[in-house]
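The complex appears here without one of its protein chains, the remainder shown in place.
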Amino acid sequence: MNKQSLRATIAKEFTFLFSLPALIWPLVFLCVPLATILYLSVVSGTVPIISFHKYFQLIDWMHTRIIMRSLILGFGTAVMCLVCAYPIAYFFAIKAGRFKNLFLFLLMIPMWTNFLIQVYGWFFLLEYNGLINTFLLKVGLINEPLYLMNNMVAVFILMIYCYVPFMLMPLYTILEKLNIHLLEASSDLGASPMQTFMRITLPLSMPGIRTGTLLVFVLGFGEFAIPALVGGGKYMMVGSLISYYFLVVRDMGLGAAFTVLSGLVLIFFSFCIYLILGVWCLRDTKEEI
Amino acid sequence: MNARVVRVGIRIGMLAIVIGFLGIFLYGQQLIRQVYEEKSINILVWPTELDAEFLVDFEKDTGIKVYVNYIEMNEELFVKLRAYRGAGYDLVMPSDYAVQSLVNEGLLAKIDKSKLQFLDTIYPALLGHYFDPHNNYTIPFFWDIYGLGINKDYFEQGMPEVSWKLIFDPAQDYLVGMPADYREMIYIACKYLYGSIDNLAQPEHIEAIKELLCKQKEWVVAYTGLRMPFLLASHSIPVASASLTEIARLSYEHPEIIYEIPKEGTFGIIDSIAISQGSQKQEYVYAFLNYLYRPDVITKYVKKYGIFSPIKGVVIDDVPAKYTIPTQALFNRVDFFRNVIDQYTLSRIWVSIVA
Partner (left out) sequence: MQKKKSAYFLPFIVGLFYFFLYLPIVVLIIFSFNEDPFVFYWKGFSFKWYMKLFQAGEVWDAFKNSLIVAVTSTSLSIVMGTLLVVYGAKRQLANLQSLFYSILAMPEIVLAVSMLSFFSFMGVSLGFSTLIAGHTLLGLGYIVPIIYIRFNELDKRLVEAAYDLGATPEQVIYTIIIPLLRPAIFSSGLLAFVISLDDFVFSFFCAGGTAQTLPIYIFAMIKTGVSPVIAALSSVLLVLSSAIVMMAALLQIKRIGKGATR
């Protein structure tokens, strides 16, 4: 091959070169690290023997409780976010009309605020001497300040506050694509608003509900900052334990094993949710059509 | 040559180039640091005891740049020192219970006392403790004693006996605050149950401590280190396990909050400054130490962090004097968080409590 055609071939391969970095980056920084975690969880020390003893160390009631707590947190947050976000998404997609863009814009500002600042603002509200208690005391609804901080109440409020956007987006996307004529037709045919909702809107928006629920469930499962900040350090979640094993105990093998373990549990439950909600999707659309 | 082979070869070559760039990107900082020997020192400190603000004058006077790095836990210190065999950092600030392990691993350098000008200004009560009897490796920098922070007003009807019982087994119905550090928590529980920590590692002791702390969870408002003064001052809780430095300053602004040492005795902590074995910049390090322990410098960060001074002659005006001077009598009542139990067991206990 002469220099001329070599140069030409190289020039042709430039497209490959340009698309290469973006391919390599996730490979090196996502796939390889995940493989490293898997590796570290079974190989400890300098001797490359595969042993699962780190996993056995983790199979006890203590860790199961922690994982269960995170599952409940993730799923509970997803359900509550769904309840909160659905009316809003419905309003935006179907009812808002002219002011839609203004409302969306107003929605963006709190969402794009730094998450820690949001937490901090809630501190002001929820603390023992915070605004909510002061207000309720002044108005006379309660005699003693409520304990709204450093417990699961605060954790759930914060989780909902932070994760509603994640639920809102998929819901809004799917509701926006909803054919308004279907709703109109339904009410023309004599269905009450509730019936229209239950038999048309809800089933058709199921894919969005499924995406949103899965997203909030998965992200909420791994959340560690919120329980650490407003939970008073009393509730160990999967995220806090992973952070604890990696940063405090500094046992990479144990941390890796626990990450893999909780990852597997998470995948399993996500799959279950996906299947269960998916059945609903399919069944109803089949029926309607 | 086959065109296909050439193409594959070119692609592999491009792959190598990209990965090469990535490698430079990731390792570059390290390489630069190793090559470019600046007039600087790296220090590793607790964020609540020292930071860069007060070092500006030092840098101006001597031209030595000080890179401040922070740690949250002593274990972090170990990892960071071990990682470069002590070469990454010049000065570190280990807590008392970490010093022995560091010395045993050969990570600390002996201090040349002749180069230090301030050693006689240090309170004698802070020297010669179990972890470094002749202070060959460490100079005390920060000291603190744990105890109970109590809201006097809550106990108007009569102050009960000051004992750890007030947080572990309260006669009345109130919430308490506990430290977030599992070492403090577990050691204090052991002291309360058994009077001393010498037999902490025994299984029955561990079980009893676990039980006590789990039961206590019901009336613990939060496990926190840094937020304790706030919780006490806002009257959310009447009693908390807190440290002298936290309560003493609080007392000044909120006189109803007092500090007491429980009758069973208590624990103290001394964070010291030590020179790491791998440090190549001895001369800068000693210059820095002489600067750090100057009374005017110590006054500044004592004021900022609300801690107490390790040297005599520093005036702290917003705290009653009886709190600020570490007397031998005071330290006689104080035990330290000695390494009587391995860290793995300790952390397992804690996980089982908060799980």
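To keep things simple, chains are lettered A and B as they appear, and every chain counts its residues starting from 1.
Going forward, a contact is a pair of C-beta atoms (placed from the backbone, for glycine too) under 8 Å apart; a residue touches a chain by one contact, two chains touch by 3 or more.
No experiment lies behind these values; they were computed from the predicted model shown.
Student: Specify the residue from the set A:V42, A:I67, A:L229 or A:V248 that touches the hidden chain.
Tutor: Checking each option in A:V42, A:I67, A:L229 or A:V248, the one touching the absent chain turns out to be A:L229.
Student: Using the touch definition up top, pick the residue from A:I72, A:L178, A:V218 or A:L277 that touches the left-out chain.
Tutor: Within the whole complex, the residue contacting the unshown chain is A:V218.
Student: Using the touch rule from the top, list residues of chain A that touch the missing partner.
Tutor: Residues in contact with the chain left out: 15-16, 18-19, 21-23, 25-26, 29-30, 32-34, 36-37, 40, 84, 87-88, 90-91, 95, 101, 103, 105-110, 112-125, 127, 129-131, 134, 161, 193, 214-215, 218-219, 221-225, 229, 239, 242-243, 246-247, 252, 255-256, 259, 263, 266.
Student: If the hidden chain were put back, which residues of chain B would touch it?
Tutor: 25-30, 44, 47, 51-53, 67-71, 83, 88, 224, 226-227, 229-231, 233-234
The rule we apply is simple: only the chains that are shown with their structure count from here on.
Student: Roughly how far is chain A from chain B, going centre to centre by Cα mean, in whole Å?
Tutor: Going by mean C-alpha positions, chain A sits 35 Å from chain B.
Student: Write out the stretch or stretches of chain A touching chain B in their complex.
Tutor: Touch list, chain A to chain B: 1, 6, 9-10, 13, 16-17, 20-21, 24, 28, 62-63, 65-66, 127-129, 147, 150, 232-236, 241, 244, 247-250.
Student: Can you list the chain B residues touching chain A in their complex?
Tutor: Residue list for chain B touching chain A: 1, 3, 6-7, 10-11, 14-15, 18-19, 22, 72-73, 75-76, 78-79, 175, 180, 217, 220-224, 231, 234-236, 343-344, 347, 351-352, 354-355.
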